[in-house]
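Other chains of the complex are left out, but the ones given are in their true place.
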Amino acid sequence: MAHKFIKEIAPGEPIDDIYMVREPILRSTTRGDLYIAMFLCDRSGQLNGRMWQATEAIYSSLPKPGFIHIQGRSELYANKLQIIVNNISVVDAEGVCLEDFMVRTDKDTGQMFEDVKAIVGRIKHPGLKALVGEFLADTELMEKFCTAPAATTLHHNYLGGLLEHTHNMLRVAVAILPLYPRLQTDLVLGGIFLHDIGKTEELAYDMGFSYTDSGQLIGHITKGLLMINQKADGLTAKGTTIDRPTLDALGHIILSHHGQYEFGSPKLPATAEAFMVYYIDDLDAKMSQVTAAIDNEPGDSNWTGWKNALQTRLYRKRME
Amino acid sequence: MAHKFIKEIAPGEPIDDIYMVREPILRSTTRGDLYIAMFLCDRSGQLNGRMWQATEAIYSSLPKPGFIHIQGRSELYANKLQIIVNNISVVDAEGVCLEDFMVRTDKDTGQMFEDVKAIVGRIKHPGLKALVGEFLADTELMEKFCTAPAATTLHHNYLGGLLEHTHNMLRVAVAILPLYPRLQTDLVLGGIFLHDIGKTEELAYDMGFSYTDSGQLIGHITKGLLMINQKADGLTAKGTTIDRPTLDALGHIILSHHGQYEFGSPKLPATAEAFMVYYIDDLDAKMSQVTAAIDNEPGDSNWTGWKNALQTRLYRKRME
Amino acid sequence: MAHKFIKEIAPGEPIDDIYMVREPILRSTTRGDLYIAMFLCDRSGQLNGRMWQATEAIYSSLPKPGFIHIQGRSELYANKLQIIVNNISVVDAEGVCLEDFMVRTDKDTGQMFEDVKAIVGRIKHPGLKALVGEFLADTELMEKFCTAPAATTLHHNYLGGLLEHTHNMLRVAVAILPLYPRLQTDLVLGGIFLHDIGKTEELAYDMGFSYTDSGQLIGHITKGLLMINQKADGLTAKGTTIDRPTLDALGHIILSHHGQYEFGSPKLPATAEAFMVYYIDDLDAKMSQVTAAIDNEPGDSNWTGWKNALQTRLYRKRME
């Protein structure tokens, strides 16, 4: 049975479906009766939920957050839609169609990953080639790479977003590198492939998008560098050594790809290849933000609302 | 006879050639004799010149700056090379091979301009097409467009630099626009073609590179907008009207293409196309600066000196 | 019959008057009945309006925004006053007393404009005099000049504000120019007269104060420069030429009068006259803001609330 999406619910409908529950609170009414206030959500939005005649036991059983199957009814209260919940049963995440709850890229992830492999397959430098091979051979990591979002907000903030962003950057690089023949193609392609690989550890995306503790304390930039050095150590243990200058040149691209200290780069770009990766990353992330902001604005006004990350409202009227 | 370049002069050589004279000053020695101190330069560098036994009349006849034919001799003084000038005759700029005195792009300007015309020839929007046509039909302006530098310092600071920079940006746009299908191609191509057109009026480049008074007071961004509006007024007078929203969308690209207020843009990018032009401009200008800084650094150190505009020294050792 | 101002309405009053309607929305109640939620406003404030038993047809007929004549009743709901609307008829803006809906300067605009003409009448430089004359002769533009606000928020944000601000700046200039005899009086007076002339095209003020699309994309500073150049082109066509250095010096004042890049000036002041106009503009705008903030603060506290544009609370206790 198809999921009933939050934003499709009308007032007065019976509800019998799975939703994610967030921030449940146990409260008491004026008369002293217990009830549970909660948010019920899926990828389309969220509503207030109220379970009257609740018990401590029911409250304790709730995941915070997690999935629950509820039975109840929608109603309007103070002009806002809410859901009156009569029964709750906790549902395991395994049995849930995650895509009902988190947005996923509308591109074909299998095809994109094939493209990525084809593009980085052009790398000829033996050390870089071996290192990139180590990453591609780590199937568990590559699965995360194909599933993770690229950010919790701002741009490519959906399942598969990291792959989509990396894929697009690689395609931009392939298109423009012939115009800048002095650059070392292998470094640019390897740098783009791995520039955000630390996000597989920085972000949690099994239940909405958030940061792991480790992600917040260390950050994806430093984590990416640690992963590269661990793969290189692994290579060395197998008898293939990637020379230090090449590893440092690659590491420098990762450390500097935010381009400015205040965006968390501990180093500013200092090689031609690092500048190129920084500019392609910035261009692709911003074009994605701009396009999403224009597409997602409801109504038909010529202007979107203020977009803080872009420091502007966007004009979206097309030429006639 | 080939020009004797400044940086090829050795101590003790006789000199009989044309140089640009700059900042001549009439001074008197301890004994009261008059002499002229001056800089003598060409595109390869400059040296101090001294004319002993000078007169007020000779000094007054000198252009400040301009071209002179001198006869004299090189010598070392306090470990620095200088030129002792015996005779001076003023030379008209017409009779001078300008390329001996100003660096010129090493690309083929005729071919680049053909490419530019071919690329903007793809524009289909009738108003934009007509406006671009007005610019292409202004042969005097197009000659300046093919000759002007893109800047006095920093990037593409040589004759033909404006054309080379515009040409490369157009090629980048053609390469990556297919990856961003929501953008209006016509606006991006027209915007790039005209984004720096005001530099033809802002910069003086007949005698070294500098700013015109009008260029310093008004700036190339505003001048570009004035030129577009004058061409549009001209079109209207001929019976072809470009609608105001299209003209404003194009004008907005020009006004915002520096991307930040502190770089002289009175508006920040607020359309998808304006963001795209800003990013392509920034990428091409910076890649040009980075490549030039790496190529022009003498010696074989792994690092260049500090580059203030890039806020870094550059590492230029290539992978082995 | 005098307009019943929003802030004079008490609970429980019958309402039969014209108001501006903003952001009307068609909604349905829990039972499925349609109703319209809207804001009703005039220059004194705004209230929520509710029309129960609405129809799609009524909703579609509403201007968004625009003027409507309503019949209904005021009531308190959840401690806030709202208006229950029984009948709606759309009203043409022509038949409305605009001053009921937008604040107007309390100064005499006719007298202020006479003063302005008298002061700029002192200009002696033939080119500037002719150019200023072109503006004064453009009666349609001068009518806008006398009606437009100087801003949508911050300072002189009322009908006639642009004239009042320009008028006061000219009076300040006349008072202090004798103390700075090195400045070219004609340039200062002409520069002040025209410094914000682009606001007549940047701002819309027929239905509340807002920006035009063209105003947001191009800005009043650049528009001012375009207008000056168009008037100069017009003069040339009539046989009177204003020399380029004078036009550039005037244009530079307009481009630089915000004094800082981050306030949208593409050029910083670089002439004595540009500095003077920038300082007088800043002083008059800020004194207007300070005075308005002190006067408009309700209650009798010694301090106003925080004023973000001034980065302070204001102390308004007067000496005894």
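Structure notes:
Letters A, B and C name the chains as they come in the text, with residue numbers starting at 1 for each one.
Operating definition for what follows: contacts are C-beta pairs under 8 Å (C-beta built on N, C-alpha and C of every residue); 3 or more make two chains touch, one makes a residue touch a chain.
Quick caveat, the model's predicted, so the values are computed rather than measured.
A single sequence accounts for all chains of the complex, and while 3 copies are shown, the assembly in the file contains 6.
Heads up, the rule we're going with is that only the chains that are shown with their structure count from here on.
Among all pairs of chains, A-B has the largest number of C-beta pairs in contact. In whole angstrom, the spacing between the mean C-alpha positions of subunit A and subunit B is 44. The set of subunit B residues touching two or more other chains comprises 245, 249, 252, 270-271. On the subunit C side of its complex with subunit A, the touching residues are 27-30, 32, 213, 216-217.
The touching residues of subunit C, when paired with subunit B in their complex, are 213-214, 216-219, 221-222, 225-226, 229-230, 233, 244-245, 248-249, 251-252, 255, 261-267, 270-271. Residues 125, 127-128, 168, 171-172, 175-176, 179-180, 182, 184, 186-187, 243, 245-246, 249, 252, 268-272, 275-276, 279-280, 282-283, 286-287, 290-291, 294-295, 311-320 of subunit A are the ones that touch subunit B when the two sit in their complex.
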